[in-house]
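I'd like to ask you about the structure that follows.
Every protein chain of the complex appears in place save one, which is left out.
Just so it is clear, A, B and C label the chains in written order, and each chain counts residues from 1 on its own.
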């Protein structure tokens, strides 16, 4: 049984994130990618995660036997990412990748595309440039990963990724028991609903711009604690700004997104905090 | 069309090579692997490449449509590898992996299992421990790699790797044109002979123990040149031995093994050289 | 004017710390150092910082023109250090060195020998093995560092380090204005008292063993905040222990040791915290 399918499934986005690791801005790298022919004149389809959501929907259908339901996938692009957060994720031992993630849980299916911190030591963090990779995690054989070029047109790519999942699905079973190909036995499709983002479970990278009161960190830690959110690490940088604001960077353990939304709202209401809290999801895949 | 299939297809061997990178001897790591249950009491099947040759034979049959012909596979184990050569391969930018390699050439098929230098920057060099990885290189989609745990028993593993190659084989084609599964249409099997090792093409890592005459390097370079063998790099280490022997380490470009055998025979006949020449094949996969 | 003198001034201790970076225990490395002749059968003089305090006293006398007052130096050895804390300091970008530190402040002189976190990127962090290094920081020329073998007997070493400081003291001044050698003009010795440890200023690495209540981090942050102690970073590790205790590692900004002592006492009184708080001082030298 497959539990998780997660992939770098858009070459344009992965190229841009790879280049941003050198400290470059999104807009600058996008222009270069367009000049090199890696990105379209209108890059929305790639960088906002729409293409990745299409492919993820097919992966989930093939892997979990659920209907294609693209409109229910959560889609968040990479255009708001900053080199600052990418660099600080690296300092914490993580790399930012634009992942499509499909996860089967008892109460439904997570289906989401967004920038994601993954551990630098995981093989999927090593996949650079226009290349794609699909990680499949199941109870029978553990994690497997497929790695290769992003296929040219979407139809081909869809066929390819469906096949990959088919292989993963059949791993460890003998041929009689193998799940039939997508479409061959529609009656076997499972009836698992796609969960709303409030019900998704994830770890989080948070960046807060705090005014330099020694107590702000204690307040933030209290808010997280009250929502049952465990902290893996906190970095409070020396102020790099004239106005005294200091960035506080937090990496949490896994929690339901609903709780995180509440905690972020409370943090943003603090007088010690400036503007919005930056939030990037994180997956450890272990 | 698939041109090359290359894989880390024996978890025991890959575990041992991974540990040897820390400077440990083969025998010591093997004992540890046996204690941990990663290696059998009689490890021959794993460390001498027999298991890998079985799997490679299936991969080649599935990928190239040729009959299963295990007895024609060349098999060389890892028990003779030294931490010294592993460390010097690293210095040159390479990692030693125990690979099964099947390659389709116009005049036949290469089918061989042996220790192999691969570039550290290639994803396959990052596959550590008991994990397996299969690299497939074809004209339609370039390089793809499958990565996952080595499956438990041989039969299962064979089915899995056959499936992987099937997927790779079908990449980019539409479903009507896909090559049928192994055994379904035996008449389609291509009639490509397995080539003898003399006809195999490879790059080489060579280590020569020279007596410290300044001219020995010139003589060695001349012999290689006369056999049309291009040199990528040479390292002549300061003598670490009381008796004045100095190791000369050479990395060559790709050449036919027949030429290399002749060149090595001539080198071993030189009075300036002590004992046998150590030879490890190398693949750049580019 | 010289403000700070800080040095790795005991080769035995530095050898042991260098080896402990590979994850080895103090006791094991000490035995090895004794076998190699780097440590005495009774290692107290070296590993407890007594030898370093002697040399530091001479450095301070020479650099600041104060009397020799060995009995006022604070001395803390390295025998309690664990590979665990050394490894986590590294994760935070720091290296643990056994430093002698003499610092001139308006109200007195700090004179102390203890394990110290220094930034990995600082040249003094690169000084490995039995070698010594002395860093001198002054208003005229900024930081200078002297690096070399630890001299054989103590008398020689003292002469050497006195000379080094003399040079540093004279930097940028013309020869008429140079401060005379130690002992030549005792009347010129400044009358700065050596400060007690309560008055020393330092940054701190803290390790707390917390019971796994989400709220413990907020409580700890509150305590530090109430004592005016700013936090640079916090790491809360996943529990590695059967009993549910989780290590919380904190790096603070510079604060007076008196405040830190109070804060640590309050933390150790928390029901959520197990045993003593591990505390290692840290210097950024910037």
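Everything below uses one rule, namely that a residue touches a chain if its C-beta (ideal position, glycine included) is under 8 Å from a C-beta of that chain, and two chains touch if they have at least 3 such contacts.
Every value quoted in this text rests on a predicted model; they were computed, and no experiment measured them.
Among the displayed chains, contact with the absent chain in the complete complex occurs for B, C. The missing chain, though absent from the display, is touched by one residue of C:69, C:143, C:201 or C:284; that residue is C:143. Counting over the whole complex, chain C has residues 123, 126-127, 141-149, 151, 156, 159-160, 163-164, 166-167, 170-172, 174-175 touching the chain that is not drawn.
Considering the complete assembly, chain B touches the hidden chain via residues 214-215, 217-218, 221-222, 224-225, 228-238, 253.
The definition used in the following text is that only the chains that are shown with their structure count from here on.
Once CA atoms are averaged chain by chain and compared with the all-protein CA average, the nearest chain turns out to be A.
Among the other chains, B has the CA centre that is most remote from the centre of chain C. Rounded to whole angstrom, the centroid-to-centroid distance between chain A and chain B, based on C-alpha atoms, equals 36 Å. Not a single residue position of chain B touches two or more of the other chains.
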